[in-house]
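For this depiction, one protein chain was excluded, whereas all remaining protein chains were kept in their positions.
As written, the chain order gives the labels A and B, with residue 1 at the start of each chain.
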Amino acid sequence: MDTTDPDISFDVHGVCNHCHSYEKLRRQYLYSEAEGQALFDGLIREIKAHGQGKRYDCILGVSGGVDSTYMAWLAWKNGLRPLVIHLDNGWNSEIAVQNIHNIIEKTGFDLYTHVINWEEFRDLQLSFLRASVIDLELTSDHAISSLIYYIARKYGIRYLMSGFNVATEGILPQAWRWSKFDWLNIKAIHKLFGKVPLKTFPRTSFWQKTYFDLLLRLRTVQILNYLPYDKAAAKATIMQDFGWRDYGGKHYESIITRFYQGYILPVKFNVDKRKAHLSTLINSGQLSKTQALAELEQPVYDPQQLEIDREFVIKKFGLDEAAFQAIMEAPIVPHTHYPSYETRHYRYHERFFEAVRPLTQLLKKLAGRPVSTPQSQTT
Amino acid sequence: MGRIRVIPVLLLEQGRLVKTIRFRKPSYVGDPVNAVKIFNEKEVDEIIVVDISATPNGTPPDYRMAREIAGECFMPLCYGGGVRSLEHARQLFQAGAEKVAINTAALENPKLVESIALEYGSQSVVVSLDVKKNMWGQYRVCTQSGRKELGDDPKTAALRMESAGAGELMLTSIDRDGTFEGYDTGLLAAVCHAVRIPVIACGGAASIAHMRAAVRDGGASATAAGSMFVYKGVHRAVLISYPAQQDLTAQLFDVI
Partner (left out) sequence: MITIVDYGLGNLLSIRNMLRRLGITSEITADLARIASADRIILPGVGHFAKGMENLHASGLIEVLNEQVLHHQRPVLGICLGMQLLSRFSEEGDAQGLGWIAADTRRFDRTRLEDHHKIPHMGWTDIHPAHESPLLRGIEAPRFYFVHSYHVICDHPEDVLATATHGYPVTCAVERGNILGVQFHPEKSHTYGMKLFTNFVTHY
C-alpha cells in the first residue's frame, strides 16, 4: 500500500496503518483452525435449525466470482438450503453467467435473479460518471443490498451468507470507496446529473434500513472467515467440482467492474485496487511481497481486452469518444460534495453503535456467538 | 456430420429485451446488447432478434439497435420487426444484419418478399409465421405480433411465401410460446412437409429432447427458443444459457 491512499500513515518502522488494522482484524475476526471449525459447525447447525420448515434457510448472493462460488460450494457440502440470488445489472460477462449456471446445475439450489431496468441503471451510472465521484460501484452495491432486504422479507430468511473475507479483502482504504447504504447520495447525484426517472431501481432509505434491521434481524454470516481461506485452493476446488472458469482479476467477471477497476480507477483516480487486495494476501500469508510487486508490474488490463471493453462501454453508455474523454479528464469530486447519509444520519447512527460496540461484543462473546466485521468495513 | 441450427430468439419491446407467454404479458429480461454479447461468446449458431412493438406502433425498424447488436455478432444475425419496405430491409443489411425477418408486411403483400429476394437473394429473407388455434381448434396465421387473425391456414400461407421467394420460414406456435410444453410438432409437420425451404421451429422448447422431436416428428430444419435460453429454474430467474456442443451432438445432431 502506498500514498495513493491519501489517508495512509506509516509508523517508525515504516509499517503502514493498513498492516496494523489487518492485524487487528485478524485477531478479531479470524480464528485458529480448531476454534474456527467449531464455530463454523455451530453456525451451520444454527442456520439449519432456524430454517426448519422454511423453504430456504439462508440467502446466498452469487456473481460468478471465486468468493461467492466457493461460498456456494461450502453451502452445498454442508447441506444448507440457500436461495441463491443474483443481481443482473446489464454488465454480466459470459463467464460469470456460465459459472452461475454451473453452480445451479451442480447443486440444484434455486436461483432468483433481479434484472435492474437497464435504461434507469445506465442513466444512473452515467450520472455518477458525470458527477466525477470515485465509487461507481456504489450503484450496484446499493441495489444488491436492497435486493437482499427484499428477499429476506419475501421468504422470511434470517441468514445472509456474505462472501466478505478478511484473508483476501481485509485491507481497503476508506478513500477508495463509499458506503453502499448511502441512498441519499445516489439520489442526489442522480437528481443533478440524471434524466431517466428511477422508478424501479432497488433502493433502501436510511429509515427503511433501520426498520428492516430491527424487524428482519437478518444476520450476516461471513462464512469465509471461520475456516482458513486460501484463494488458490478455493479456485482449485470450484474448478474441479463446478467447472468454474477463471476470468482474470478480482471482480473481473463483470464487464463494468473490470473496466472501472482496470481503467477508470487507475487512469482517472490514480487508484490501483490490486494494491489493497495483494497487501491483504501478503498479510494473510498467501503471497510474498516480491510476488505481489511482480504482479503489480503487469498491466492492470490486457491491452487488447481493454480496447474491446472500452469500445463496448462507450457504446453501452451511448457516448462517443470525445464525451468519454471529457468524463475521464474532469476533476474529481468527493462523494461528500453531494448530500449524503454519511454526513448526516449515519454520523449519529454510527457514533451510537460504535460507542456501544464493546458492550455488544462482550455480550455476544458471553453468549458464545461469533462476532462479525462491522458493515462499514465491507466492500 | 449434419448439424441442426439451434437459434436463440430475442424479443425487443421499445429497445428493451422481453419475454412473452403466448405472446402476452411481456416481462423484462434486460439489456439486448449485453444479452447478444453473451450469446456471441457462447458461440451460438445464429441469432434472431425481433422487435415486437414496431409494427403495432407503426414505427420503422430500430436501425440503431440493429447496428449495435450486429457489432456483437460473430454469427449470422436475423433482424425483424417493422420491416415493411425494401428500403427498411436495405438499411438493416447495411446495419449489419445477414437476414431480415418479415411477418405482417409479407403476408399482406408478398411482393415485398419478392423484391427483397431479388435484390439480396432469398437466403436473406425469413418469413415469420405466427400461428394460433382459433375457437374451433383450427390453426390460423396471425399478424401484428399475434393481435390480428388473418384467416389463412399455415400451410397455405407457407406455400404462398415460398413461391414469393422466401428463403426460410420461422414457424412460431403462439399457444406454446413461453410455456415450456414443447414444440407443436403437428403444426410443424403440416408445414414442413408442404414446403421445400427450411423451416425454423419456434415456441415451447424446454429441452434438447423437444428440439429432437421438432426435427424428427415435425420435419424442422432448425430449432429456435427464447425462454429456454433466458430463464432458469422455478423462479424463472433470468440467466442466459445455451446447450453445450457435446450435448447437442449427442442428443440432437444424430437425428438426421
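As a working rule, a residue touches a chain if its C-beta (ideal position, glycine included) is under 8 Å from a C-beta of that chain, and two chains touch if they have at least 3 such contacts.
All figures in this text were calculated on a predicted structure; none of them were measured in a lab.
Screening B:123, B:144 or B:251 against the full complex identifies B:123 as the residue touching the chain left out. Within the complete assembly, B:198 is the residue of B:15, B:56 or B:198 that touches the hidden chain.
Contact with the undisplayed chain is limited, among A:308, A:326 or A:363, to A:308. Listed here are the subunit B residues that touch the chain not shown: 1-5, 40, 43, 45-46, 70-71, 73-76, 93-94, 96, 98, 120-124, 167-168, 196-198, 219, 221-222, 256.
We adopt the following convention: only the chains that are shown with their structure count from here on.
Distance between chain centres (mean CA atoms), subunit A to subunit B: 40 Å. Put simply, subunit B touches subunit A in their complex at residues 15-16, 28-31, 33-34, 37-38, 41-42, 68, 71, 232-235, 237-241.
Note for the complex: subunit A touches subunit B at residues 86, 88, 90-94, 97-98, 100-101, 104, 110-113, 115, 117-119, 122, 255, 312, 315-316.
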